[in-house]
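Only one protein chain is missing; all other protein chains are in place.
Letters A and B mark the chains as written, and numbering starts fresh at 1 in each.
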Amino acid sequence: MMALCFILFGLLFILPFVPGICEIRKKEDAEPLFIDMEYRKDPCYFSRSFKNKLTESINSDGKLEGILSLNLSKEETVEIIENASTLEQSSIKNVCYFKGNFNSGSNVSFEKEVYVRGNACIGESNQLYALACEGDVSVLKGTRFLRWIDSEGSINVGEQCDLGVSATCTGSLSIASNCSFKRLYGFPVVTGGASVLSSEEKYCSNKGEIPIFEVRCNDRNPLNIPPNSCEDYTYITSRSLTIGDNALVRGHVKALGDIVTGECVTIAGNLFAEGDIHIGAHSNIRGTVFSQGRIILDQGVTIGSKGKVKSVIGKQGIILGYGVQVFGYVMTEGEGCIT
Amino acid sequence: MVKELKSNILYHRSYRKLQGRLKSFLLQFLLFAVPLSAITIFFYPQITHTICQITENILAPIFLEGEVKIAEIEYINAIGNISFIQLPSNFPTFAFSMINAIVCLAILILIPYVENSKPAVILVIIISSIQFISALFFLIFPLLFPYQAVDYSRLYMIQQISIWFFVPILMGLAVLPLPSSLESKFFTLAITYIYSLIFGTVRYVVFLFILGRISLLYMAVLFFLLGPLIDFVYIVGAYSIHVTRLANKIKGDFSLWKWQ
Partner (left out) sequence: MEMAVSILKAYLLFTIAVMLVYMFRHFIFTLNRLFGEQRIYYHDIIDSDLKTISVLIPMHNEEKVAACILDRLIKADYSHDKLEIIPINDFSDDTTKEILDDYAARYPFIRPLHRTEGERGKPVALNDAIDKAIGEIIIVFDADYLPPPGIIKNIAVCFNDPEAGAVMGRVIPVNTQENILTRLLDLERAGGYQVDQQARYNLRLIPQYGGTVGGFRKNLIVDLGYFDTSLLAEDTELTYRFLINGWKVLYANRAECYEELPEKWSVRSRQIRRWSRGHNGVMFRYIISLLKSSCLSLRERLDGMLLLLIYFIPVILLTGLCDSLILFFLGEMEIFAGIYFLIFIGAYNTFGNFAPFYQVGTACLLDGAPQRILLLPCLIFNFFFNMWYITRGFVDSIVDIITLRKTNWHKTERFRTAARRESAS
């Protein structure tokens, strides 16, 4: 009986180790964690990936007409269409490849990706899974993208559109009011419609390169920067910071709280906040704007400058007013909208 | 369907997390962990008595008649007494202590020359050190050794009550916040608790046998290295099985994951 107790004690002690010992022997999960060794930050990742797969599949198939069955991420039916078609109130279930221009009517639904070699005009209240276009894209009111839209030209988006997860282009991305987004990439991204682009007038007079001073301000935890001041420092504060109207800060700004600027403020460097960032009307931020909270850009704000790529990243949300220009990338994991 | 598709871009593991629900956790803690701990608190007299009866039945034939019996001490007055086993100790002879000391010393001296950096070796060093100190104590101050087997028995039982009280709480804190099903959580807590009861009982029998029949010399090693320390082996074991099953289940369930 005692021997049995000893054996039982041994078994009860060893039993918790048994699953681990089995795993060591079987090596079911012994591989190192996967790291994508080709990973690069690419705002146009979705469309590039789709275009590469589509082009490869078409090239290997050989022909470019009719209806093809191609292996993209899985077997897909791809319709090759010659030129612009106007479809009203239809639902298209296949991947569409337009060899020329494309115009859709209103209330059309595309359940798979659409690829356009020419220019595209998406009618009102359409719903598209995704769109890749080699030319310019015009999106009319009320259209919704479920995943992404990408253009090698410019994109012009009408009111009340939903731009899905990503809207990217190599030219200008102009978006009318009451649209929603997650990620935008354009040169520039401009709100309020294409007419804003043509207006070169700016309220504020600061133009050209502005030097950036990285020396930190002596005041360790400043609360505000006075209006009309010119500061040649980098500001770092553990509180919230207010920057008065017409201030010029030739440095970077970081706050552990919120950052609120008045109108016509110019900041030469980057703007970082743990809290929210609210940029007053007609201000110009030359660097990147990053917030762990929300970002609100009032009317006429400009982020970045021509020829450079900067980012506006607000983890919890981004609100863009009318006439905002961002040269580069806008991203949020919360709700992005244009008022 | 449309919304699911839209949000179904699978971001990287670096910022993903789960939905936490504090109220749900507190409720589960009250419903699962607290009752199991309460069983210990309110029924320890019956639990300890049953364990002692089992132990007595196993050990009595090995000792002389009447040597092994059940005794009681006060614990929480309102609830009752703790039962424990009274039995004689096997006091080590000088020769036995000397042999133990020499063997342990030999191990401590020779082991660095064999392979001195594996965990098993470190464990052997620690066990040998404790055993060597124990053997030395019995060689130099044999009459000053402060315990008999019955002292160990009593204190073991008190300690076990603490373990049985603590196990559901620790498991509850580790397991209940996770998004596994209520059945699996309760099952994990209950199985760990029962395992703890059984393990505690078997260990009690074995250790009392060692102290009463083999030698009191081993009390220090039994206490420090095979005592409450190894209770955490099965606690961690149960946790690991539970979380492995959960991880397998939610790996592909994208609705559970949040980002940022």
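Assume a residue touches a chain if its C-beta (ideal position, glycine included) is under 8 Å from a C-beta of that chain, and two chains touch if they have at least 3 such contacts.
Being a predicted model, the structure only gives us computed values, none of them experimental.
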Of A:23, A:245 or A:335, the one touching the omitted chain in the full complex: A:23
Option touching the unshown chain, where A:174, A:270, A:302 or A:325 are the choices: A:270
Residue, one of B:52, B:107, B:150 or B:163, that touches the chain absent here: B:163
On chain A, residues whose C-beta touches the chain left out of the figure: 16-17, 19-20, 22-24, 27-33, 35-41, 43, 185, 214, 216, 220, 234, 236, 238, 251-254, 256, 269-270, 272, 274, 287-288, 290, 292, 308-311, 313, 315, 328-329, 331, 333
Chain not shown, touching residues in chain B: 12-20, 117-120, 122-123, 125-126, 130, 133, 137, 145-147, 151-152, 155, 158-159, 162-163, 165-166, 170, 173-174, 177-178, 220, 223-224, 227-229, 231-233, 236-237, 239-241, 243-248, 250-251, 259-260
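Definition applied: only the chains that are shown with their structure count from here on.
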Contact footprint of chain B on chain A as seen in their complex: 1-2, 5-6, 8-9, 12-13, 15-17, 19-20, 129, 146-147, 164-165, 315, 333
Chain B to chain A touching residues, read off their complex: 2, 5-6, 9, 58, 61-62, 195, 198-199, 202-203, 205-206, 209, 230, 233-234, 236-238, 240-241, 244, 259-260
